[in-house]
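Step one of this worksheet: look at the structure below.
Apart from one protein chain that is not included, each protein chain of the complex appears where it belongs.
So, chain A:
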Amino acid sequence: MLNVFAIYTFNTRGQCDLSFHTVSGRATSFPFSVKPRIPIMADAGSVEALLQLVEKADGGVDSLDVASRIGVDHQVIVGAVKSLQSLGDVISAEQRSSKHWELTEEGTELAEQGSHEARVFSSIPPEGLPQSELMKLSFGKIGFSKAMSNKWIRVDKSHEGGPRIFTSVESIQDQVREKLLLVQRGAALEEKDKNELKKRKLLAEVTVKSYWITRGSSFSTTLTKQETELTAEMIATGSWKDRKFKPYNFEAMGVAPDCGHLHPLMKVRTQFRQIFLEMGFSEMPTNNFIESSFWNFDSLFQPQQHPARDQHDTFFLSDPALAHDFPQDYLERVKRVHSEGGYGSQGYKYDWKMEEAQKNILRTHTTAVSARMLYKLAQQEKFTPVKYFSIDRVFRNETLDATHLAEFHQIEGVVADYGLTLGDLMGVLHQFFTKLGITKLRFKPAYNPYTEPSMEVFSYHEGLKKWVEVGNSGVFRPEMLLPMGLPEDVSVIAWGLSLERPTMIKYGINNIRELVGHKVNLQMVYDSPICRLDS
């Protein structure tokens, strides 16, 4: 729990380094047991001395002044100021900055020993000095040229034994040194001189930051040490009553709890299940991804040449390629209604092939399970009304893009009862979508091979200011229901939608691959809020 400590106590008022919690929002990001950095506390002596000076000075004191008066480095006083600031309003400190000229290292040397040229002048004896000798001196080179230009010395190049240097004036005045000494004493120089000395790197302008320190509202020369956290001991002894506590920084973020997370799509699925259960719908056993074409298409009166049964749209299996068991009597009736009609239908009038019905596929919709359920319902001694739902995976051999995957979740609702009307379907849809927070609905006539009437459900999208399709619905065809053996006056209404689309809208995800599959962005999973569909 060191981290909490660090966040709330040491990073006071944003003056210290906040990198701790701004860089990483969560506790799990400290895998290598980083210890929080504790700032250097100013030593007590200087704090005390500072406070005494502040008490005496009415208008306040400058920290630089304080440093020189106490005789410590200015940084020590700065540390004392900061630690006092963290205690609340003991002092108030205003940062100031002042600029002044200071001698450089070379400048200081020159101020002490004279300028290079002056030293050259004074090092030449009356009999002169060979140039080579002079150049050996540390200041020789620079001093020589300067002294030459000042015409303090002359060179006799024709002298035997090489060039020799002689003084050419009696005495000199070392102005450079004088100016440097002036600066050292704090006096002002002319702008021209300043620039020249700056060019010779003997002077530099420095900015000094200091604090103007005045008494704060709770000024006191005696300090009580502030506690960082309440401890068990304080509670036991009651000492907390007498202690002062460091203020918390409420600007900082807390530490993320160490926990697991549910996937957003599954959170939405849970809500949809909940809605169906609230409406009295029983869950269908959709745990069979592999389905025969018979249950997926034929039993739904979807003709064998229907484009959805194409290789381009449906995944077929090579192993196990064929389904081997069917309710034979029912299969015969399905065959007949496709090829010849019956039950008041003209049928599709084509050559229905068993081989086509046997082909195993990955189911393209959960309606295949609804068909099985309705067939079983028809096998009951006596028909009982049912309401079924399912939310499970379906598969399409699609080309993938940002909004299409080869597998997605289908939500499906089915109601079977005597005498259900199209108005009932709309009423049930209205109730269902109201639970999703969608109240403005309208219906468009549509086509679907196994429902008649078929309706596309549109809802008004307040953001887009237009009607958007939210689902598909319809009344199952008699050609599908009657061969199963359901009573003639039983109607079955159904609707479906995808789970992914509402989830993408809910969580503002544009690319479906960031939501479903291994390319999921786990940070998105961690950060996703709870799912309340109706708000």
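Operating definition for what follows: contacts are C-beta pairs under 8 Å (C-beta built on N, C-alpha and C of every residue); 3 or more make two chains touch, one makes a residue touch a chain; residues count from 1.
As a convention for this text, contacts and distances are computed from a predicted model.
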Query: Between "Gamma-soluble NSF attachment protein", "Elongation factor 1-beta", "S1 motif domain-containing protein" or "Nicotinamide-nucleotide adenylyltransferase", which matches the UniProt record of the unshown chain?
result: "Elongation factor 1-beta"
Query: Which of these touches the unseen chain: A:89, A:178 or A:329?
result: A:329
- prompt: Which listed residue, A:292, A:367 or A:410, touches the chain dropped from view?
  reply: A:292
Message: One chain isn't shown here. Among A:125, A:186, A:238 or A:445, which residue touches it?
response: A:445
- line: Of the candidates A:158, A:207 or A:318, the residue in contact with the absent chain is A:318
Statement: The one residue from A:179, A:215 or A:372 touching the chain left out of view is A:372
Message: Need a quick check: the contact residues on chain A for the chain that isn't drawn.
response: 26, 28-29, 31, 258-263, 265-266, 270, 273, 276-277, 279-292, 305, 307, 311, 315-330, 332-333, 341-350, 360, 362, 369, 372-373, 375-376, 378-379, 381, 385-387, 393, 395, 397, 399, 405-407, 415, 417, 419-424, 426-428, 430-431, 442-447, 452-455, 475, 477-479, 482-483, 485, 487-488, 491, 516-523, 525-526
